[in-house]
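These notes are about the structure you will find just below.
A single protein chain has been omitted from the complex, and every remaining protein chain is retained in its original position.
On to chain A.
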Amino acid sequence: MAASAKRRRGWRKRLGALARFTGALVIVGGLYSVFSPSLYAQEAEDNAIDSEVVKGQELYDTSCISCHGDDGEGIEGRGPSLIGVGSAAVEFQVNTGRMPMAAQGAQAPDSDYPVFTEEEAAWLGAYIEYLGGGATVPDDLEALVENANVGEGGDLYRVNCGSCHGYAGGGGALSSGAHAPALTGVSDEEIYQAMLTGPQNMPVFADNELTPEQKADIIAYVQYIVNDDRDPGGVFTLGRYGPSTEGLAIFLVGMTALLLTTLWIAGKS
C-alpha cells in the first residue's frame, strides 16, 4: 500500500507541475498578446496570402508542374525555373494565353482564349511570388500612363522596340520560327509586364534601363499609334508592313485595273 500511496502522491505532484506550467504559459502568452498586438494582425494577413498561395499551388501542381517542375525549380529541356520571375511575368504569360503552352515549340503563341481567369492567374502569380519574389507592376500604372509624354515614348519606342515589333507595332520575324508579336489589342498592364519581365525572346527592360515613367511613355505611344492614330493618308493602311505590301498593292490593284482598261480600250474600235 505504501507503494501505491507513494505513486498517487507522484501523480499529484506531476499534475501540479503541469498546472503551474500551463498557468505560466497563459500568463506569458497573455502578456505577449498585450504588448504585441500587431503580431496577431500580421498572422491574419499571412493566412490570407497563404490561402491565395495555396490556391495558386493547387493550380500549379495540375497545370504547370509537368514542365516547370516541383516548386517552380524548372526541368532541363522542358521549362525554365520560375523562382524569382515574379507575379508580373506569371500574369503576363497566363493572361495572354501563352501559358500553359499547348506544345513545345519555337515560342508560345498568344491566344484569345486563356486557360485561366485573371483571378486564377493572380493566384498563380502569388504562388510564384511566394517561392522567390520578383518583379511586380506598380499600383499607380494608370496615373503614370495618364501623365506620360507620347513624343518621348515614340523616341524610346523607335530605339528600343521598333527593331523587332516594327515601326508601327505591326510585329516582326525573329530567327528560327520565333517572332515579335503585333502590339494591337494589348492592355497597358500587359505592355508593362512584358517590358519588365522580357517574355519569350524579348529582352528585359528593368527599371534601371527604362524607368517606370519611361515605360509609361512607351505604353502611351504604342496605344496612340495602334488605337488613336486616325490613319492619315488613306482608308487602308496595307497592314503597316512597309513597302512589301505597297508593292503587292500596285500590282494587284493598280496594274490589274489598268490591264483591264487596256483590254477595254483596245476592244472598242
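In this section, a residue touches a chain if its C-beta (ideal position, glycine included) is under 8 Å from a C-beta of that chain, and two chains touch if they have at least 3 such contacts; residues count from 1.
We take it that contacts and distances are computed from a predicted model.
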item: Per UniProt record, name of the chain withheld from view ["Glycerol-3-phosphate ABC transporter permease", "Inner membrane protein YebS", "Cytochrome bc1 complex cytochrome b subunit" or "Autoinducer 2 import ATP-binding protein LsrA"]; value: "Cytochrome bc1 complex cytochrome b subunit"
item: Where the missing chain touches chain A, by residue; value: 106, 149-155, 158-159, 162-168, 170-177, 179-180, 221, 224-225, 231-251, 253-255, 257-259, 261-263, 265-269
